[in-house]
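Excluded from the complex is one protein chain; the other protein chains are retained at their positions.
Think of it as A and B in the order they're written, each chain with its own count starting at 1.
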Amino acid sequence: MAGSGTAHLRGGGALTVEHLTVEFPVGTSGDKVHAVSDVSFDLMKGETLGVVGESGCGKSTTGKAIMRVPPPTSGSVRLGAIDLSTLGADQLRDVRGRLQMIFQDPISSLNPRRTIRDIVAEPLTVRWLDGFPRYPAAQAWDNFTPAMLKLWKNKWLVLLTKIGLGVLLGGVLLYVVASAVGEPDQFGRRDGGAGADLANQIIRGGGLLLAPAAIVGIIGSAIWLLLVFLMIPFKIARSVLVAMEKKEFAKEVDEKVFTALEEVGIPAQVSMTKYPHEFSGGQAQRISIARALVLDPEIIICDEPVSALDVSVQAQVLNLLEDLKASRDISLIFIAHDLAVVKNISDRVVVMYLGKVCEVGQPDLLYSKPRHPYTRALMSAIPVPDPLVDPRSAEEIDGELPSPIHPPSGCRFRTRCARATEICSTAEPEIAEVADGQFVACHHPLDEKDWHLSERSVPVTVSSDLDGLLHSTTPEAPGGVK
Amino acid sequence: MSEPDLVPDSPVDRLKVDGGNVSSLAETSGEPAAAASYQAKKKGVFFWLAIIWLAIILICVLFANFLPVPEIDERVGDIRQGPSSENLLGTNNLGRSVLSQCIYGARRSMGVAMIATLGGTIMGGTIGLLAGFYRRTIDTVLTSIVNIMLAIPGLVLALALVGFFAPSGGFEDQRFLFFDVSPATNATLWTAIALAILATPAIARVARAQTLVWSDREFVLASRTIGTRNLRIIVRDVLPNVLPAMASFALIGIAALVVVEAALAFFGVGDVTGASWGIAINNGRADLEDYPHMVLFPSLFMFLTILSLNYLADKFVDLSDIREAGV
Partner (left out) sequence: MAAIVILIVGWIVGIPLSIRLGLAFLVIVAGAMVTNGSYVLKRLATLVPTLLLVTLFTFFLQTKRVTPEVVAIRVLGTGANADAVDKFIVENNLDAPFLQQYLDWLSGAVVGDLGTSFVNNISVSEQIGEAIPISLQLMVYAQLLALVISVPAGVYAAYRASRRGDAVVSTAALGFLSIPNFILATFLVYILALWLDLLPATSYVYLHESVIDHFKHMLLPSVSLAMALSATYMRLLRGDMVSTLQESFITTAKAKGVSPAKVLWGHALRPSSFTLLTVFAVNSGVLIGGALIIEIIFIIPGMGNKIVAAIVGFDFLVLQGAVVVLAVGFVLLNFLIDLLYTALDPRIRNVRA
């Protein structure tokens, strides 16, 4: 699987993600986790786009990269026509309101030390505070800091400094060795002779090499210190200003928070002053949704918003999202590893594997006519309440998810794919349209006879633990997956 | 810290679980319910005793001159008198009231320790927060600074700083930075600075470890996605969660620094002319055999204070793996 390409992009989407790549450095050896590699998809206005794949395939990372927390290693994310990567910090802050994200773990999404009111009001508060004029010192700080950091990270300066330090250290060692072997005179001074003289020169040279870094460092720190001192009076004045207008603002915000909480089904009257630990997971997730809503976003990325919740609560939260989507005209990206959930609410589904896109299409098409071997495996993991189905015929994927640090060459799925051939290890499959509105990245896509084989070949257990299913061996009897 | 934070099994308990503090987790999770209630009963009494004692000490620190005790250098009777009705804790080798020595000593010992801990908490907290929050280069740089500070054993560092900068009985005109000050003031100031420097790396470690944990939480990501500035995230989201661990460590920090402050008196560095618990104990040692009260009472003051601080710190977070980072 694991394809690149943009054949499935439709153009004119509310959100377009192209060639998105996220890598995390690991250790000091220069290895990287290839969490997301060249992923593209788009989201139309009013659409719900499902993103599925087993645990660790990079779904959350994709969502976060779109939100730029952290920004992707490469690739573009366009909100309408705006390319987010080209925006400065301030512009980005303005745009953020249009794009919101709900995180996987509802409890950890809320700061345990702030009240619900403060949490939900935070987006508004931040914007309100931004409305106050930035004072000159802060402005200078904002401009100066990145420039300075850039200078400090300058390749040549760093190299020069490293060489300088090395030379200095070498000189010191030489001096010490040269002098140490010399005999002390009557006052205990040791004469290092020629070696020490040479070492003195070397040390001087090292000092010279270090001089630029020292100058930059000293001047930079001095300016920073100055700015900090300059900022203090401004900061105080600003705080006074903020304090004066705070009351009025608070009243206004209280109203908005109240409506937002009511909208997501949290009894606002009694909840505003409470702390997150007083709420259940489902309620916490609703509060997260309320926080995302107060900015009136166009797009919400939901990262497994229900996977941490009880099944009964799951349905409620899903319904809430559906309702909000309809009433507020929001587009959704819905991340899940539970296909059953995605299938019901998505207009289009992207299947991911190990940081790559495998297949894109309508959920029922993917379900009934999967083209990608990995999609079929995922689909067959959806429980079917039919006692006649023989679970032993269930599709299985052997082996472990390969390490994202050293992903397989060619098609990333090849290590676990029954159809893999020579070409799969050498060439990466490009994404291509195989049927109307169905795109797949595979050298040997499935066709009709394969669907026939796989149809209904599904174990009966109700389990959303996709991971377990993927790794399980043949079940002994109907009704259970070990 | 606000009062609610001091109540056990408030968020601090959750923090134990979140902070990845393995041994504290073990201590709380493993105990049977019956035992918990046994401890809860005990907790009440000692908890309040500790609070009351510390309150008394705090009053001594703040209002020593208003208390109805003799002046610190007032000769109240014969020298080396045992406890009596007019001199509750007896008199010392100069005929001064031992009670006054203890009370004014609290001002010096605790005052210096508390100011130093505050300074260390501010410096260490800032370092730890910045290192833990920004990571990468900033973390590497700050962590290596902290490691170098930790490379010299605490008491030795204090000795070196105070010994070199404020040699006792030294030169007449001593300067503290740019100011001419009396040797005693100079020594006290340098002691406070040395102690603050001692506390800094330990607190920085605690703060950094906690910040690493908390700034990975999704509410921090959430704050970013709504466009909150880093400084506000640090102050609003990270700091309040890191503070309980830091505060309870600061208690231990005070306890440790009180000991170091007293130890310095044993070495004869710092201001050895004023009144502090360490000085009182050290002076009394010469007459230990015949007049133990001169050592006993300041020691008792010190012991009870340290015990209270340790006990309270224990009650907040079990700091088993933080303690050793201390002095």
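Basically, contacts are C-beta pairs under 8 Å (C-beta built on N, C-alpha and C of every residue); 3 or more make two chains touch, one makes a residue touch a chain.
All values reported here derive from a predicted model rather than from experimental measurement.
In the whole complex the chain that is left out makes contact with A, B.
Touch with the chain that is not drawn comes from one residue among B:Ile59, B:Ile122, B:Leu155 or B:Leu212, which is B:Leu155.
Of the candidate positions B:Ile59, B:Ile138, B:Ala184 or B:Leu307, contact with the unshown chain belongs to B:Leu307.
Interface residues of subunit A facing the missing partner chain: 27, 169, 172, 175-182, 184, 187-190, 192, 203. Where subunit B meets the chain that is not shown, the touching residues are 22-27, 29-32, 34-36, 38-39, 42, 144, 147-148, 150-156, 159-161, 163-165, 167-168, 170-171, 255, 259-260, 262-263, 266-269, 281, 285, 288-289, 292, 295, 299, 302-303, 306-307, 309-311, 314, 318, 320-321, 323-327.
In the analysis below, only the chains that are shown with their structure count from here on.
Every residue of subunit B that touches subunit A in the complex is listed here, in rising order: 11, 14, 137, 217-219, 221-229, 232, 236-237, 240-241.
In the complex of the two chains, the subunit A residues touching subunit B come out as 64, 67, 69, 92-94, 96-97, 99-101, 103-105, 108-114, 119, 122-123, 126-127, 129-130, 153, 277, 288, 291, 295.
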